[in-house]
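The complex appears here without one of its protein chains, the remainder shown in place.
What follows is chain A.
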Amino acid sequence: MINKVVSGAEEAIKDISDGATLMLGGFGLCGIPENCINALVSKQVKNLTCISNNAGVDDFGIGLMLKQRQVKKMISSYVGENAEFERQLLSGELEVDLIPQGTLATRCLAAGYGMPAIFTPAGVGTEVAEGKEVRNFDGKDYLMEYAFDADFAIVKAWKGDTAGNLIFRSTSRNFNPVMAMAGKVTIAEVEELVEAGELDPDYIHTPGIYVHRIFQGKDYEKRIEQRTVRKSEV
């Protein structure tokens, strides 16, 4: 067993320096690596390129890094919930590459599967297609999209073991497994870290080979963006 355990977020991100390209897991605020984001905010690394489906909200998640102007470029599919993001984007302070969500996920997948590029119909005939190679298969056009090349992938899992194996919970899984596979260095923070052997190999979502550093996170806020409920039936 190769032990992947590090002491915490500070140690896990210690070699992330200015100008790095990061992947950050999560959908909205669901399944985001809260501990590592907070550590990146404290460390004040700058000029980051962040690949993440969303950009957090103004005062939580990646929004905290945006507020400190740590992010040079965002690669995302949807940024609707962040006013500061939209302001920086419209004013040109922040470079933004908006790409279709499935393209984002599949470019991660390609990196983790060792494939240089994918072909997808998403964005054909739109401004997303500008400058991209188009190939026709069986009468339908597809865009060639390259696999991501990220220095670090930072993900959040529910459980993990000392060998780096990960299990995700519910829809906080989202982009985390595909990003975990895609980073040159993958950092996983987990709610519960157990000894190797305690997780059933049949139930592992991400094999430890993809994970380089793992630690048990603390003080998860797990903020809910849209709390929607129905009244209890009496």
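Following the convention adopted for this analysis, contacts are C-beta pairs under 8 Å (C-beta built on N, C-alpha and C of every residue); 3 or more make two chains touch, one makes a residue touch a chain; residues count from 1.
Simple rule for what comes next: contacts and distances are computed from a predicted model.
Peer 1: When one chain of this assembly is omitted, its UniProt record names it as which of these: "Succinate--CoA ligase [ADP-forming] subunit alpha", "3-oxoacid CoA-transferase subunit B", "Sarcosine oxidase subunit gamma" or "2-keto-4-pentenoate hydratase"?
Peer 2: Options "Succinate--CoA ligase [ADP-forming] subunit alpha", "3-oxoacid CoA-transferase subunit B", "Sarcosine oxidase subunit gamma" or "2-keto-4-pentenoate hydratase" considered; the missing chain's recorded name is "3-oxoacid CoA-transferase subunit B".
Peer 1: Have a look at A:G123, A:G164, A:G183 or A:G208 and name the one touching the chain we're not showing.
Peer 2: Candidates A:G123, A:G164, A:G183 or A:G208; residue touching the omitted chain: A:G123.
Peer 1: Which residue, A:T21, A:N53, A:Q70 or A:T186, contacts the hidden chain when the whole complex is considered?
Peer 2: Only one listed residue reaches the unshown chain, and that is A:N53.
Peer 1: Could you list which residues of chain A touch the chain missing from the display?
Peer 2: Touch set of chain A with respect to the missing chain: 27-31, 53, 76-81, 86, 89-90, 96, 98-106, 108-109, 120-128, 158, 168-178, 205, 222-233.
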